[in-house]
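Heads up, this is only part of the complex; the chains shown haven't been moved.
Naming follows writing order (A, B, C and D), and every chain is counted from residue 1.
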C-alpha cells in the first residue's frame, strides 16, 4: 500500500495562535480517514491544510498524487449551467474523467444539465459538487462534510462513490458530523482538538 | 539669535516642518504606549482573561 | 502541471463576462458616457474638444479598468473556486496571467477598438490618433496589471474598494500622465518617443513583477 | 551558512520578551545620538556655513531636504530587506519591524516633498511640476501609505504583515527610479551633485552639516523603529503572559 499523503505534526496558526493541536495524518491508497470533532475545532482548517490551500505553520505535508478538495462552497459558478460547470472543471484540472453527462446521471442530476447552478436546491448543489470529483479523477479526495444537506439516497451515493474510489486505489479524508461513511473496511478516525494558548519561552 | 536670512520664510518653514514631523515620530510611540498600557491594565483589572462577553 | 487549464479558464472568464454582462459592456459604457456628456457639458467647440480628447478617452479607460477590479478575484474567492488553484497540479502564475489577460480583454481592448470612433467624435487631430492608439495599447495592460495586484493584495480585507483605489491610483496616475503627454506631443507635432518609451519600460517592469506578486498575495489571502 | 546565521540570530533576538528588553535599553541611546547630531548639524547649517553664491540662503533647506530624501529611500530599502526575511523565514519580529518602517519612512518622504516644494517656489517659481523625480517621490509616499493602510485592514496582523510585505517588495522598483530619474529623463530637479566618496561638485565647506544631519536622521529612524516595534509587539501579545508580567512588574 503506497502512501499518497503524509502529514507530520501539522498545525495552522491564526493571529499567531495554533488552531488545533499538531496532528499526524497518513493516507495510503485504498484508505479512508474520518476527521471528527466539535464545531469550530478545526476540521475544515485541517482539510484545507492537507489540500495545500493553507500552508502549515508547523510540521510538513507531502502529497504524492493529485488532490481534489470539496468544501462547504462547492467551487461552482452560480451563473453557469450544471453542464458548463462540470465541463469547465473537467478541462481545468487537466485529468479528464467521465463526461459531464455521465457524471450528472451518476449523481442523480439527470435532466438538470441546462439549469444554472444558482437554481439548484441545497442537496442538488452538493450533488453537483460530487459530480465535479468524477469529471476529473484525482487519487486524493479531501471532502468537507460531504453528507451535509443530502437525503438518504444521497448519503448512500456518497458511500458508493467512496467505495469505488478506494477500490481504484484512491484515498479519502472526510469530515462529518451526523452520518459516518459505511464502507467495507471501516475508516480510520482522527479527532481534532483545539490547541491551548501558548506562552513564549 | 535667529539668523535673518534671505528667503527666511522658506528656510524657517522647512526647518519647522522637519521639527514637527520628527517630534511626532518621538511622541507617537510614547503616547501610544501610554494608552496601550492603560488599556491593558484596565483589562487586567477586570480580570477577564477572555476579552469578551461581560454578562453571559 | 498541464497548461490546458489556461485556455479553459480564459474561455470560462470570457463566457462569464458575456453572461454576466456588466464587465463586458462597462468600458464601452464609460467611453460613450464620456463622449456624450463631455460635449454636452463643454459645448461642441472642436478646438476645445480636441485638447481634452486624449485625457477623456484615457479617463474612460482608467475608470473601466478600475470598476472591473472588484470582480477580478473576489467572486472566485467567495464561491471557493479560487482555492482550487492551489491544489498543487495547476500552474498558478499562469492562471494569474490568464485572469489578468481576460481583465484586459474585457476592459482595455474595447476602449482601444472604439478609440478611433471616439477620437473622431472629439475632433482629435488625425496625426495624434496613431499615438493615442499606441499609448492605449501599451498603457491599458499596465492598468490591468497594477489593478490586479491591488485586487489581490486587498482580497482578504473587509475594506476592499477604498484600499484598492488608494493602492491603484498613485501607481496609475503616472501612466496617465505619460500617455496623455505622448498624445499631446503628437498633436502638437513633436515626437512622442520619450513618453512612449517610458510607458513601454513600465509595461515590461509590470509584466515581469506583477504576476509573481499577485500569486504570492493570493496565496496569503486565501488563508 | 551566512543565511543560517542571520536566521538563527533573528530567531534568538526574535523572542518577544528579549526583543522587548533589547529595545528598551537601546532606543534611548539612539535618541540621544540623534539629539546631539541634529543640534550640531542645525547649528552649522544655519550659522556657520556661508551663503551660496547662486542660491543665497535658500540652499540651507538642503540640510533637511536631502537627509530626509535619503532616509526616505534608505528606510524603504531597510523595510524591503526585513520584508524579504519575513516572507522567506516567517520570522515575526522582522514582519513587525518591516511594517513599522512604513510610517517613519512616510514621515521622511513627506518632509522631503514639503521642503522640496518650499524650495522649488523660489528656485523654479513653482511649488509642483509633474517631472519624473517629483512624481516618483510622490508615488513613494503613496506606496508607504498603501502599505500602512493594507496592514491596518487585516484582522489577523501576521497575515496582514505578510501581504503588505509583498507590496513592499514590489514597491522597491520605485527606489532606483527615484534615484536615477534625474539621469534618465530631463527634469527640473538638480542632478547628482553630492558625493560622499570621490569628487563632489559641492563645495567642501558645505559638507559637515549635511553629514551630521544625515547621521542624526539615521539614528532617529532606528530609535523610532525600535519604539514602534516594541509597541506593536505588546499590542499583538496583549493576551500573553509575558505582557501581563511586565505590566505587574513595572509601574510605568
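Keep in mind that, in the parts below, contacts are C-beta pairs under 8 Å (C-beta built on N, C-alpha and C of every residue); 3 or more make two chains touch, one makes a residue touch a chain.
Keep in mind the model is a prediction, meaning the values are calculated, not measured.
Chemist: As a check: each chain kind appears once in place, so what is the overall formula of the complex using those labels?
Modeler: Stoichiometry of the whole assembly: A x2, B x1, C x2, D x1.
The criterion applied here is as follows: only the chains that are shown with their structure count from here on.
Chemist: Roughly how far is subunit B from subunit C, going centre to centre by Cα mean, in whole Å?
Modeler: A distance of 40 Å separates the two centres.
Chemist: Quick check: what residues of subunit A touch more than one other chain, meaning two or more?
Modeler: none
Chemist: Can you list the residues of subunit C that touch 2 or more other chains?
Modeler: Subunit C, residues with two or more chain partners: 223.
Chemist: Any idea which subunit A residues touch subunit D in the complex?
Modeler: Listed in rising order, the residues of subunit A that touch subunit D are 13-16, 57, 197, 199-201.
Chemist: Which stretch or stretches of subunit B touch subunit D in the complex?
Modeler: It comes out as residues 3, 5-8, 10-11, 13-15, 17-18, 21-22, 24-26, 28-30, 32-33, 36-37, 40-41, 43-44, 49, 51.
Chemist: With touch defined as at the start, can you tell me which subunit A residues reach subunit C in the complex?
Modeler: Answer in residue numbers: 48, 51-55, 63, 66-69, 71-80, 84, 88, 91-95, 138.
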